[in-house]
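The structure is given below, and queries will be raised subsequently.
Of the protein chains in this complex, all but one are displayed in their positions.
Per-chain numbering from 1; labels A and B assigned in written order.
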Amino acid sequence: MYVAVKGGERAIDAADQWVRSRRRGNRTLAELSVAQIQEQLHLSVARVMAEGALYDPQLAALAIKQAAGDLVEAAFLLRAYRTTLPRLTDSLPVDTGRMRIERRISATFKEVPGGQILGPTTDYGQRLLDFSLLGEEESPDANPEAPQDAQPGARSSVKRSTVATSAPLRVTELMGRDGLLESEQAAPGDPQPADLTREPLRFPAARPLRLQALARGDEGYLLGLGYSTQRGYAHTHPFVGELRVGQVEVSVIAPELGFPVVLGEIELTECQMINQFAGSDEAPPMFTRGYGLVFGQGERKSIAMALVDRALRAVELGEPETAPAQDQEFVLSHCDNLEASGFVQHLKLPHHVDFQSELELLRRLRADHGTRES
Amino acid sequence: MTETDPPLMRATGLTVRYGDRYGCQDVSLTLWPGEVLAVVGESGSGKTTLLRVLAGRLTPEAGTLYYRDAAHQEHDVFALPDAARRRLERTEWAYVHQNPRDGLRMAVSAGANAGERLMANGVRHWGAIRASTRQWMERVELETTRIDESPATFSGGMQQRLQIARNLISGPRLALLDEPTSALDVSVQARLLDLLRGLTRSLGLATVIVTHDLAVARLLAQRMMVMKDGKVVETGLTDQVLDDPQHPYTQLLVASVPQG
Partner (left out) sequence: MSDAEFNFAYLDEQTKRMIRRSILKAVAIPGYQVPFASREMPLPYGWGTGGLQVTCALVGPDDVLKVIDQGADDTTNAVNIRRFIARTTGVQTTTHTTKATLIQTRHRIPETPLKAGQIMVFQVPQPEPMFRLEPRETERRRMHAMADYGLMQVRLYEDIARHGHVATTYDYPVMVEDRYLMSPSPIPKFDVPKLDQSPALMLFGAGREKRIHALPPYTRVEPLDFDDYPFERQRWESACALCGSRESFLDEMIMDDAGTRQFVCSDTDWCGAR
């Protein structure tokens, strides 16, 4: 005889316990600390901050620990946490032109004013598994020295990059001065950009809103779309004009003081892409732009974002829309991995009432089919 | 149609520019209820641009367009609110695209295509919609056994017939046809033209038909207009214009049609 099953709460608690114990794993091994994650998995932290749309390396590291390394889940934890935080004020726009540069390269010219600064990157090494990392972990230094910088002299144009000198002018600004590259124009009247954290995305969306959505969009998704443009689905002839990674100051205007106060620095990656030129009756042909900006060191994401940004400008540049990467409704409706992950995984939720309805209709149709045949 | 019927449509000085080029330049015309007007020209002459303006689908930079509706109210087409224009588009106006796929929903059945205007206009009896769509399919010489099939399985000629049925089912008073037979095999064109001729006559449908083919104008239209480079170079009764063209360009067009 059927008895309705109770005990859903107990099952949930048990599942939670199991997750915790799984996360901790083998207790003869030292527990990972949040500080270790923040320091030694800093690229995961960067990704979680970017997709969680919240700059706080410690919280991101906590989220990664709590999520046992599932970065989409960690981004979700950060974003959900953000919902309960009060919004105090808006900062002034950050000036990446005054970045304290760690890494800066341009693919468009061999030499550029300010130099090609390699910074911390694996781009020029080989991807060989380093088995020495399997060995006993170093014990923490009692008296740590300053962090090792890039070896001077290893490449011809490497420079020490931790000193705060004035940042080199961006290649794109130099080209802009010559009129070779379109300038970034604010819309007429320089209106306040819409804020994606305060308004839902509606279509057609103007560029500021699109860029906001892309900045927090899933790296893998944007990577695929950006890649598709390179493979001919709306190719935009891209060149990396400027890629820079470093620290940028964040300032707010303190109301009591009436002037800007620097709160601190955040790490940003910025990519300025130079693309297919376009002209019109009024203006001579110029290169066009794509832009990418992410929290932390996220070069792959910033380049992919710039590719997709440029593709989405098809309408305003008078290009025919032929490929998925150019379709803003398609690209932007599906780039948020919290929405995607939530909805994709919601299929695990009970759907038996909906399914019951379908079953019942199917049976009826089959019955009708049977009688129609006879 | 009597001499004293007011015109169905009055266009004055319609001008559309694409950058430096003129899509159409200073075009005026009047269309009376029940009459068929052919707009003839080569590709690039502006005839399709003009048709799209007459349909309210392209806003001209200059000129005015008035349409008189079934309640005898005259409307400035480009001053109509969107909702009013959409209502006219699914009741009193017909627009037949050159490529039937542009004027059909390929993802729904032939019957749904044909009946959509009825449903959009509030008809709520399934059986009545079904009967009406069958009637219209017969009228355009489509097999009603295929009523539940997707138009993707139809030939070009059949798709075009379906597009016509889909438009005419709401009893429009104005039909705008954009080279309705050009995309079809020559062998199929003649029968479709016959169908159009029969329908426009029996329905008393005021029609503007765009074509590059003088024979189509001769067959269907009482009046015709010749366009070149966006301008109207000659207008008049079809037979007169074709038998005794005045403008050198019209003469060229007529002369280039193979005889016999």
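Points worth noting:
Rule of thumb we're sticking to: contacts are C-beta pairs under 8 Å (C-beta built on N, C-alpha and C of every residue); 3 or more make two chains touch, one makes a residue touch a chain.
Since we're looking at a predicted model, the values are computed, not measured.
The chain not shown here is touched by just one of A:Thr84, A:Ser139 or A:Gln185, and that residue is A:Thr84. Where subunit B meets the missing chain, the touching residues are 82-83, 86, 90, 105, 108-109, 111-112, 115-117, 119-121, 124-127, 129-130, 147-148. One chain is missing from the display, and on subunit A it is touched by residues 1-2, 4-9, 11-12, 76, 79-80, 82-87, 197-204, 329, 338-339, 341-346, 349-354, 356-361, 364-365, 368.
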